[in-house]
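Below is one structure; the comments refer to it alone.
One protein chain omitted, others in place.
Which chain is which? They are A, B and C, in the order written, and residues in each are numbered from 1.
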Amino acid sequence: MRIGFIGLGNMGGPMAANLLKAGFDLSVFDLSEPAVRTAVAQGAQRVGSPAELAAADVEVIISMLPAAQHVKQVYLGENGLLAKVQPGVLLIDSSTIDPHSAREVAAAAKAHGNPMLDAPVSGGTAGASAGTLTFMVGGETVDFERARPLLAAMGKNIVHCGGAGNGQVAKVANNLLLGISMIGVAEAMSLGVKLGMDAEVLAGIINTSSGRCWSSEVNNPLTGAPAARGYSGGFGSDLMLKDLGLASEAARQVRQPVLLGALAQQLYQAFSAQGNGQLDFSAIVKLYQQG
Amino acid sequence: MRIGFIGLGNMGGPMAANLLKAGFDLSVFDLSEPAVRTAVAQGAQRVGSPAELAAADVEVIISMLPAAQHVKQVYLGENGLLAKVQPGVLLIDSSTIDPHSAREVAAAAKAHGNPMLDAPVSGGTAGASAGTLTFMVGGETVDFERARPLLAAMGKNIVHCGGAGNGQVAKVANNLLLGISMIGVAEAMSLGVKLGMDAEVLAGIINTSSGRCWSSEVNNPLTGAPAARGYSGGFGSDLMLKDLGLASEAARQVRQPVLLGALAQQLYQAFSAQGNGQLDFSAIVKLYQQG
Amino acid sequence: MRIGFIGLGNMGGPMAANLLKAGFDLSVFDLSEPAVRTAVAQGAQRVGSPAELAAADVEVIISMLPAAQHVKQVYLGENGLLAKVQPGVLLIDSSTIDPHSAREVAAAAKAHGNPMLDAPVSGGTAGASAGTLTFMVGGETVDFERARPLLAAMGKNIVHCGGAGNGQVAKVANNLLLGISMIGVAEAMSLGVKLGMDAEVLAGIINTSSGRCWSSEVNNPLTGAPAARGYSGGFGSDLMLKDLGLASEAARQVRQPVLLGALAQQLYQAFSAQGNGQLDFSAIVKLYQQG
Partner (left out) sequence: MRIGFIGLGNMGGPMAANLLKAGFDLSVFDLSEPAVRTAVAQGAQRVGSPAELAAADVEVIISMLPAAQHVKQVYLGENGLLAKVQPGVLLIDSSTIDPHSAREVAAAAKAHGNPMLDAPVSGGTAGASAGTLTFMVGGETVDFERARPLLAAMGKNIVHCGGAGNGQVAKVANNLLLGISMIGVAEAMSLGVKLGMDAEVLAGIINTSSGRCWSSEVNNPLTGAPAARGYSGGFGSDLMLKDLGLASEAARQVRQPVLLGALAQQLYQAFSAQGNGQLDFSAIVKLYQQG
């Protein structure tokens, strides 16, 4: 199967590499010449623009881009994919963007005769390299089934979330909760320690009690692996800030209040403004250790 | 072993019953005559006051009271336990109160020659009846070991949390996090559903992702058992409100900010003011479904 | 002086009428035929499109549009003003939009040889009719002075806030504070009344004390004029919600935390979702009176 791939960044690069490893025939586009060269060295063919990719004889096009504005430009822009692509080609956007934009692009694709899936991922660059990403997929069941073998070459957990945009909804909802519970763990752990408890003992109790969550068990801000390595690497605070921004924006569009979520966003904003955006998002506990 | 037991309410009553079943010799006190009669029918002996209990020949005294003011009155009051009890008698307070008060009473007990443990529980009235409570215990290790067989007759998970007051610290920290994550789940689920996702599908995705927590898995506000039964029974919203109040008060005493925690407290306060205090605490999702 | 005017809605309509009354020669455009007819009946000339207006012999063009997307379309779109307008024509946008978009449009105008001012207003439809609006103006001083006589025909208080975009900054900062202090008054008044005070007595004390603010004095949620008329009319809750959205979005762009502001936005979002968006924004006190 011949596949087009747009966006060879920190996530897209290793994803494309895994598709090549799995034997797929890949045509790639990225603005970064080194990124393209790496993919070509791994066996991909280069194309000069999204439009050229669209004109090529591909069955599926996958995109992995930074934000909604890039997705709209690549798909809906003057020289965008939809202006050139053959009807019937399956479009898969793995960028993390707001559900409203995802649905807007999917509707335009459908009108042009192209099935489209939104398929944002979780798992980070490590998961992208290892091919163990989770894909949260929105779109028609038949298209989801068509995409599944491809996605399975890049990830381990491929979940159909419902119609167009629902992949983005699932991701935004999960990460909203993740941001809130991480700060919740930071507050609970900081309070317990300030009141005299040992952090490891407290984490142990919480993790066998009703407060337990992924953030307390796997990524505990005081006793977890990121803390042990000074919060370098991991899921960065700026990425959490971006996702909380998507969540509050999506909430604004449908008038759904997210009180703790909005406050969590502001706390990550304060933390980022202090220059900590590159630290693992569990480092937010530092806000609670001042003084 | 002869034991004194003070406070035969919704929690204390079944706890005392389990001690009697386990063969302990129990002298009990409560202001409620029916509560005392039930215990006597189960094999307990009645005493007329805490002071009388203190004067009796007991090795251990356990108390289970509503709030710090009652604990202080029973232990430190003019006719309180410490005024009468023999030095060496082990005192165990299973009430949920603020750590500061727990340490104050424990220090007074120590000065009087009595070892004391704070041993708040989780598990609710169901756990109290079934003898499956979790005990979070603060105090000296030697006293913890002395108490363990007794606590094991009432609970399943007996955890030593460190020195005096640390049982209360562990409980307050866990329940602070629990309240925050429950509201976090309520926000994430409500947002996802408002954006078009099926609640069961969303819960399934979250529970295999980084947003997963006890509140999303075991007590999900939209798809969990309490929701299915109209939020009756369970851990009541007013009890969560009380625990969040203890957490913010403990935080105030040590100047530790708890921003999400304070907001969670206010949301439960609003929910309680609307007349929902008796509903399971997952019913807080109703605040997010208005309109 | 010949002037072009785009956007004859609830605000723009009466503003144009005041310009006509002051003797200015007006060419107008709006998508709504009735709005255009009203203006024509007041002495304006109609044009068929923004481009046609740009091609006409006007010295100044004023726009009053709902949101940033409309402003961008009218100025930067394919058939937009900048594609047709003569260099030197002064452009004045009185829409309330985010500072970033205002600066983007102003920069494009400048590149095209057109001086531009952002000049959002406060004072509502009543102020627009009475010609008593406040104009907060961003742009060059020389352009501000050139615009002043025009603005003075529509408003009473014409304030220069600094360079391009600063009119929007002033408005967004003021209204962020307004939303916060209104909810602050709602909380303080509700608490005082719940604790047994008379609302009028409490308002009187606050208004001679350090809690006093525009929201307690002029628009008190319990004792003010909007409350007396059932919260109809006035500055609507949905407009406050929009402005708080602009504030938090502007804050996000520059990574400036606005914690109370974000929470205020969520509370207006909850209030709007309950169907109260048309009520005066002081009606937010109803959120605090449930139960």
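The definition used in the following text is that a residue touches a chain if its C-beta (ideal position, glycine included) is under 8 Å from a C-beta of that chain, and two chains touch if they have at least 3 such contacts.
Every value quoted in this text rests on a predicted model; they were computed, and no experiment measured them.
Novice: Consider the whole complex, including the chain that is not shown, and state which of C:Ser49, C:Gln86, C:Asn174 or C:Gln278 touches that chain.
Specialist: Residue touching the chain left out of view: C:Asn174.
Novice: Hey, which chain C residues sit against the chain that's not shown?
Specialist: Residues touching the hidden chain, for chain C, are 99, 122, 134, 136, 157, 159, 161-163, 165-166, 169-170, 172-178, 180-181, 183-185, 187-192, 194-198, 201-202, 204-206, 208-216, 218-219, 247, 250-251, 254-261, 263-264, 267, 288, 291.
Novice: Which parts of chain B face the unshown chain closely enough to count as touching?
Specialist: 245, 248, 251-252, 255-259, 262-263, 265-267, 269-270, 272-273
Novice: Given the full complex, what residues of chain A touch the hidden partner chain?
Specialist: 259, 263, 270, 272-275, 287, 290-291
The rule we apply is simple: only the chains that are shown with their structure count from here on.
Novice: Given that chain A is a copy of chain B, what angle of rotation, in degrees and a multiple of 5, matches their CA positions?
Specialist: Between chain A and chain B, the superposition angle is 180 degrees.
Novice: With centres defined by CA atoms only, which chain is the most remote from chain A?
Specialist: Most distant chain from chain A: B.
Novice: Please report how many Å separate the Cα centroid of chain A from that of chain C, as a whole number.
Specialist: Averaging C-alpha atoms per chain gives centres 37 Å apart.
Novice: Among the residues of chain B, which are close enough to touch at least two other chains?
Specialist: Counting only residues that touch two or more other chains, chain B contributes 259, 263, 291.
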